[in-house]
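Every protein chain but one is kept in place in this view of the complex.
And then chain A:
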Amino acid sequence: MLSVEQLSKQIADICPEDHLKSFLQRDVRPDGRSLDELRPLVLAKNVAPTADSSAMIRLGNTKVICGITAETIKPAAATPTDGSFSVNFEFSPVCSPNAKAGPPNEVAQTMSIFLDGILKQVFDNNQLCIEPDVLAWTLFIDVYCLEGSFVDFFYDGNVTDAAMMSVISSLRDLKLPEITIDEETAKPVVNVEKSTPVSLKMIPVSTTYGEFSGILLLDPTARETELGSSPITVVCSEKGALLCFNRSGGSPLSQEQVAAAIENSKRRSSTIYDQYFA
């Protein structure tokens, strides 16, 4: 004799669209959430002490870890007063039964580009300069998805929001030690006692909506994302500035829906900011 939950899961496997539709008709989702409710969000800091700063985000069952390593380089000739950063997102093999060796796949590369694009808007490379034309910091931002995508399960998905938040949280915790160039030896002298945090022009928070038959679902699970057409990602700062609106194809949305999604994201950005970053 199957329990209601087991039966529901089997129906979801056999006719997934009808299953989701029957829930949405009652303004609720298969995991019990309302259409604009988030899954529980947990932020853990300094989870990888070998990195200079790190954070792990758990959004429902989606788990993303970010570690930032700072190294020194000679600034590029064209930009002598700028340091640099690079974002690298990968799906860890533990996150999917179909993991394969080789370079990151297109989903991972798209995510890297997305995170990089947002950071370029909020992070000034000038602050990474130690000595113009001589020495600057370069930040390696490594993001790994430990659980959350590929396979159709009920409770994971929406790696985008988790990844964005893990990067921002790690950046907020990052402290760079003071480095001065010794005049006589021309060698850098590191003073670990004195470190300064890096600053962000604003705090971007990413909000993703799944789209299924014209209905927008906040923080979609992997299954909801898979069944609908393309999801929407809106990135807003805590003060309400719009940094990114991403919708790659998919069924058409009305202007009211777009406006509502942006408004909702703005509200969510300031809530997340007050809760975690204030």
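What we mean here is this: contacts are C-beta pairs under 8 Å (C-beta built on N, C-alpha and C of every residue); 3 or more make two chains touch, one makes a residue touch a chain; residues count from 1.
As a working rule, contacts and distances are computed from a predicted model.
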item	value
Chain not displayed: protein name in its UniProt record ("WD repeat and HMG-box DNA-binding protein 1", "DNA-directed RNA polymerase subunit", "Oidioi.mRNA.OKI2018_I69.chr1.g3362.t1.cds" or "Sodium/hydrogen exchanger")	"Oidioi.mRNA.OKI2018_I69.chr1.g3362.t1.cds"
Which of A:7, A:35, A:76 or A:94 contacts the chain that the document leaves out	A:94
Contact residue for the chain not shown (choose from A:61, A:84 or A:230)	A:61
Hidden partner chain, touching residue among A:51, A:128 or A:176	A:51
Touching residues on chain A - with respect to the absent chain	47-51, 54, 61, 63, 65, 67-69, 71, 88, 90, 92-95, 97-104, 140, 142, 144, 146-147, 151, 153, 155-156
